[in-house]
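All protein chains but one are shown at their positions in the complex.
On to subunit A.
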Amino acid sequence: MDFNAPHSMGTTIIGVTYNGGVVLGADSRTSTGVYVANRASDKITQLTDNVYVCRSGSAADSQVVSDYVRYFLHQHTIQLGQPATVKVAANLVRLLSYNNKNFLETGLIVGGWDKYEGGQIYGVPLGGTIVQQPFAIGGSGSSYLYGFFDQAWKGRMTKDE
């Protein structure tokens, strides 16, 4: 048992827009090689009152990126005098991911609501590309969901749907 194997999350994360905003979802397993290091992890992390991020890939990398973005967004909010927009939050995530692409191994889904554009979901995969999507899936578990979402997704759903 290699306890020194990197804590990778073996994750499924999902972010979906609907007619009132966004819904984010994630599983709770963090694995170190074959061992489940944490079976109750919280992979949905708050950045501001109105923006959250789903984390996948390296646990450490995604946590440190979230911490930095939360720190910058906090200052930005104070300076701006109003809640930060989802686009700004997502672009901060992108900035860190892109500029440190050689060191980081984390895919993130940023989701939130602001008064200008309403509910938005932004995917920031490995490499630091930013892509706004009506729904996003990520993590190693998402491979199984591509087919499902292609078939089942439709826009403007209710929260229950």
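Keep this in mind: a residue touches a chain if its C-beta (ideal position, glycine included) is under 8 Å from a C-beta of that chain, and two chains touch if they have at least 3 such contacts; residues count from 1.
The definition used in the following text is that contacts and distances are computed from a predicted model.
Visitor: Just to verify: the chain that's not displayed, which of "G-patch domain-containing protein", "Proteasome subunit beta", "Transcription factor bHLH" or "Bushy growth protein" does UniProt list as its protein name?
Guide: So the chain that does not appear here would be "Proteasome subunit beta", according to UniProt.
Visitor: Please identify which residue in A:23, A:44, A:126 or A:157 touches the non-displayed chain.
Guide: A:126
Visitor: Could you list which residues of subunit A touch the chain missing from the display?
Guide: 94, 97-98, 101-103, 123, 125-131, 133, 143, 146
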